[in-house]
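Apart from one protein chain that is not included, each protein chain of the complex appears where it belongs.
Chain lettering (A and B) follows the sequence in which the chains are written, and residue indices restart at 1 in each chain.
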Amino acid sequence: MSAIAAKPAGGAEMPKGPAAIAIVLLLVVVGIGYYMTMAGFFTMAIFYSLIGIIVGGMLVTFSVHLVPVGGAPAAMGQAPGIATGVTMLAAGAGLAGLFKGAWAAQFGYLPALGTGAIGGALLMALTCMFVNVTYVYGMGIPSASGKVRNDPITGDSQDEYKSQGTEGHGLPFISYVGGVLGGLIGGFGGTLIYISLYDAYVNGLPTLMGGTTESIMPIAVSVAGIFAIGMFLVNAVLTAYNITGTIEGPHDPKFKRFPRAIVASAVASALTGLLALMIIVPMPF
Amino acid sequence: MENIVLSIGVAAFAGALAAVAGAAEDTESNIGSQGDPNSQVQLAPQMGYMHRIFNKAVAGEPPSWALWIALGAGVAWAFMAMNVNPVLAIILGSVLASFVQGVYATTAYLGRTASLAKFGQPVYVDILKSVTPVTTAHAFVAIFATVTICYLMNAVLGHPFPLPILGIIWGIALGAAGSAVGNPYYGKERQYQNQKFGAGVPISASGNIVRYAEAGERSSLDNGWFTAKYAGPASGICFGLIVFFELWRHLIFEHYFGGWGSVIVGGIIVLLITIMARFIEVWARKTYGPYTAPEKKPDEEAA
Partner (left out) sequence: MTVKVEASADAIPHNTLLIVGLIGSIVCIYLTYLNTITGLDVFSFFGGIGAIIALIWGTSTIKRLCSYGIGTGVPSAGMVAFGAGIIAMLVGTKFGIMSPVAALIIAAVSGAIFGYLADSVLNMKIPVLVQSLAELSIIGALTIMGFTAMATGDFTFGVLTAGTISIFGFAVPAAQASFVGGGITAVAFMLGGIAIQHPFNAALGPSNTQDRTLMLAAECGFLSMIMMAIISFAFISMGSALLGLLIAIIGWGYTYAQFIDLSKRDAADWLDAKMIVETED
């Protein structure tokens, strides 16, 4: 769906009734996690992992709102943004961060989170710069935003740089910054989800499977990795549904819709996180 | 020390392979017409413009590339588990993944075109015969290069993720970089070659893609020939730099400041790229100038 054909998904306001139900659901899921901790199925560290997954999921959702994605019209220079799907661009950045964060996990969790965030930012910075390289040097088109008269960061006027019959094109500086921040936060969130799961599995799986930490390490890494990818995609798709496909960046009016996506993401992440952590609970089968 | 020298070599090699992969990926997607520009190929018959362009609507580029690379890596992993030599295993995995890509390409073209029967767009079977092998060949180059990168990361550089998970991650990154950088060049510059240079395509012109060539009719192969001049190499350099910087800052700087070294270096690289991006934007504004005279506010005119 392009921005033109997509149907508007209402305003930016958060529906109050469903949001309240969502928060109750969140409390129920976290409550189950807490109960399992008290009942001795989980250690306290695993409960913190659940919290880490929820925070990570919320950060991922927030980050996707920042990434400037123009969809199909951007490929014709008809709308600003990056000409691809919002879900997968954010996933590309977040997973590149996850790749780097997982690699650095052996040096400690904090540097891994930092390097994961920078990994996402690096991918987005290079991609956004090359998008402008293509527009400017390949097609002779300067960047212009369709949503604001002046770039909020640099103050550059935008209207007269829009070519006739279009909504703007390329990545104005505010969109570039949005993209890099989106990569930064998304990489951080993705790595946080991974590290939360990894920590729980590395400590929980050896007792469950009756092996040494070294022998179950491939399982812990693989399961945490594929779950982190799955959770990232769920959160990114929910966000794509929230912004109905395209967004210019933090200056776009659609950006104001992010609070409701964060509520939804908290519930979704809590649920998937609790399920994912159940892996280490011994079952009587 | 030898370890570091080997690591740098591997990082540089992986970056170079990534550049090849990115260039082949973009050319493949343009020959097959995949991703967002394909919306215009789909739209054209609806507007009354019949054409002979491929219509490879498998999925967006990132998810489809995640499949090709993860599949190539997974099959390669399975062959290695059967004690096949890694080089042969990677080639076999890439060949099988390219086969899947080719089958998906044909079903996408047939499916989309048959569903356009209402507008009278016929299926040209010769397009399937001539274009599919070319896009599959480009896909093979990109899959082989990327699966090799994943193998190097896993086996030589010691990344903890198994081969197929690395395949998903770098497949999505490859598709994201290739579609982001390459799509506008194919979508605007090639499909709408008859529109003004240096301006976006007016929304009113949507669907009126160029369908005839200098002589005869435009084939999708010509689109690959056109975009391979600029969009392909640009995508390649973009993806190559992503892979290289990610590996390089880890291998050289990870050991400093308890792991924060690579964060600092990465941050510096991001800042440098930001300065370059801003320079490019300002350069374009100065050199090309505005399309219309700026609307002056009344107080500015008075001053």
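What we mean here is this: contacts are C-beta pairs under 8 Å (C-beta built on N, C-alpha and C of every residue); 3 or more make two chains touch, one makes a residue touch a chain.
Note that this is a predicted model, so its numbers are computed, not measured.
Asks: Using the touch definition up top, pick the residue from A:49, A:63 or A:87 that touches the left-out chain.
Replies: Considering all chains, including the one not shown, the answer is A:87.
Asks: Touch as defined at the start, partner being the missing chain; which of A:31, A:108, A:218 or A:253 qualifies?
Replies: Missing-chain contact among the listed residues: A:218.
Asks: Considering the complete complex, identify which of A:63, A:115, A:196 or A:244 is in touch with the unshown chain.
Replies: Considering the complete complex, A:244 is the one touching the chain left out.
Asks: Residues of chain A in contact with the chain that isn't shown?
Replies: So the residues of chain A touching the unseen chain are 1-2, 4-7, 9-10, 14-15, 17-19, 21-22, 25, 71-72, 85-88, 209, 211, 215-219, 222-223, 225-227, 229-234, 236-238, 240-242, 244-245, 260-261, 263-264, 267-268, 271-272, 275-276, 278-279, 281, 283, 285.
Asks: Identify the residues of chain B touching the omitted chain, counting contacts across the whole complex.
Replies: 38-40, 42-43, 46, 48, 50-52, 57-60, 63-64, 66-67, 70-71, 73-75, 77-79, 81-83, 96, 100, 103-104, 107-108, 110-126, 161-168, 171, 206, 211-212, 217
Heads up, the rule we're going with is that only the chains that are shown with their structure count from here on.
Asks: Within their complex, state which residues of chain B touch chain A.
Replies: 35-37, 39-40, 60-63, 159-162, 165-166, 168-170, 172-173, 175-177, 179-189, 191-192, 196-206, 230-231, 234-235, 237-238, 241-242, 245-246, 250, 254, 258-260, 262-263, 266-267, 269-270, 273-274, 276-278, 280-281, 283-285, 288, 290-295
Asks: Under the definition above, what is the set of chain A residues touching chain B in their complex?
Replies: Checking each residue of chain A against chain B gives 2, 4, 71-78, 82-85, 88-89, 91-93, 95-96, 98-100, 102-105, 107-108, 110-112, 114-115, 117-119, 121-123, 125-143, 154, 156-157, 159-173, 176-177, 180, 217-218, 221-222, 225-226, 229.
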